[in-house]
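Since the structure comes first, as structure tokens, the remarks are kept for the end.
For this view, one protein chain was removed and the others were kept in their places.
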Amino acid sequence: METGLDFTVVWDNLLYFMIGAYPEGPLGGIVLTIYLAVVSCFFSFWGGLILGLMNVSRNKVIRYTSGAFVNFVRGMPLLMVIFWCYFLVPGFFGQPVGETKTVIVALSLFTSAYMSQIVKAGIESIPKGQTEAARSSGLKLWQVMVYVILPQGLRNMIPSFVNQFVSLIKDTSLAFIVGVSELTHVATQINNRSFIYPTEIFIFIAVIYFILCYIFTEFSRWLEKRLAWRKSI
Amino acid sequence: MLKYEFDWSVVTSGQYYDWLVSGVYLTIQLSAVSIVLAFVLGLLIAVMRMSSVKPVKWLALGYLEFFRNTPLLVQIFFWYFGSYKILPESVNEWLNSTNFEFAAAVIALTIYTSAFIAEDIRSGVMSIPKEQMEASRSAGFSYLRSMQYIILPQAVRITIPPLIGQFLNLTKNSSLAMTIGVAELTYQARQVEAYTFKGFEAFTAATLVYVALSFIITALVTLYSRKVLHRAG
Partner (left out) sequence: MKNVVGLLICMLAMLLVAGTVFAADTYDTVKNRGSMICGVKDSTPPFGYVDPKTRQIVGYDIDFCAAIAKKLGVKLEVKPVTSASRMPQLIEGNIDMIAATMTKNAERAKQIDFSHTYFLTGQKFLVKKGTVKSLQDLDGKKIGTAKGSTSEQNAKKALPKSTILSFDDYPQAFLALQQGKVAAVTTDETILAGLHAKAPNKAQFEIPNIQISDEPYGLGMRKGDKKFVDFVNQTLLEMEKSGEAKKIYDKWFGPKSDLPMPRVFRIVADK
């Protein structure tokens, strides 16, 4: 094999890297990677919020069930969660579900478990005195949560949420295993066809992932500083 | 409606049971080796990251940012398939004569996790009062020695909870080694599914093992931190 790197293979297939077989075929590549991450992030935010609230519930059954679920999911590799969803999601919906949707369900479930821990920590970071004060002014417990605790807690959580989003971008690469044509899958397809450029192809997609993730990592740091600054005044 | 017939015997005895058990062993081996290496490398990178020598600091920073912000799967592919072109022929020949699949997985897991561990340790070090370093330096210890004897032992103790998290992540992430033919637990569970079509049973067995491993690692690190680190500190 010749030495020296030759990135022609990347430029020749740039469109495929970007959008896969679209518009004649299904969407793929980088755009699908971002789509998977964004949609899963949306669902796992709500999933994490609900699980997090259940985690701080006063009802023991709710607290233990949600706690066990969270620990269970966090004990499993994401790959296992994806295989499980493959197996169970069609049964759950009563009809076949495409793998893109299956992967979104798996990513959302998995990330919800982690998000719930952020939500829980965010809620617990608000001094107890606030709840008591709000309660004594006549608000119901759920009203205290919705109007007093969550708005403050959530603001503090934003940097952690952005970090989870970064993890999600990286985690979408696992969708490759079940044949969803996101960036990694597209890269292996091209690699499988061209054979002699694995180094170039994997360096290229590593850089793409890096750029995507780094932007959000920096964004999260910037938010953190801003929040710290706002708190200090 | 077609009924799924359960057959737990495939995972409790016979050839498929043996496959799963060998997968468990390989997962433990892979995780154990990588945990030790990632911890050592993480410490090293953390020290470099905090060094006052600019190039050393920048090198560590670049390492951290790059490897944290690229998917592990891509890194595994890169080390296994992509490293071929940038290594000398003789090194490749030697690597190929060894069990390179396992080695590539260890390299990827170690590097990926070390970047996270380094950041955790750094925040641990930051939480230790500056005066300690100054006192140690004025007592005649060099920077590295002060780190080694005074700062790092304390920092590691503070860092124990996030470290446990990283070790657990590493163990779960080791499942990605299946993509380059390392016959660890997830690989074997999938093989059992492909050969017997008893995916539910195979995945249940694998999931239980992963959850159990998570408990064991948490217990071990907690025990270690109580017994050894507290005494030393």
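We call the chains A and B, going by the order they appear; numbering starts again at 1 in every chain.
The rule we apply is simple: a residue touches a chain if its C-beta (ideal position, glycine included) is under 8 Å from a C-beta of that chain, and two chains touch if they have at least 3 such contacts.
Not measured: the values here are computed from a predicted model.
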Key: Residue among A:V178, A:V207 or A:L227 touching the omitted chain   = A:V178
Query = From the list A:S57, A:Q152 or A:S194, which touches the chain that is not on show?
reply = A:S194
Query = What chain A residues would touch the chain not displayed?
reply = 1, 12-13, 15-16, 20-21, 24-25, 64-65, 67-69, 71-72, 84, 86-88, 90-92, 94-99, 177-179, 181, 185, 188-189, 191-196, 198
Remark   = Logged for chain B, residues touching the omitted partner chain are 1-4, 81, 84, 92-93, 96, 100-101, 179-181, 187, 190-191, 193-195, 197, 199-200, 204, 208, 211, 215
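Following the convention adopted for this analysis, only the chains that are shown with their structure count from here on.
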Key: Intercentroid distance (Cα basis), chain B paired with chain A, Å   = 21
Request  = Sort out for me which residues of chain A touch chain B in the complex.
outcome  = 1, 3, 5, 72, 74-80, 83-84, 87, 166, 169-174, 176-177, 184, 187-188, 191, 198-199, 201-203, 205-206, 209-210, 213-214, 217
Request  = Write out the stretch or stretches of chain B touching chain A in their complex.
outcome  = 65-66, 68-75, 77-78, 81-86, 168, 172-176, 178-179, 186, 189-190, 199-200, 203, 206-207, 210-211, 214-215
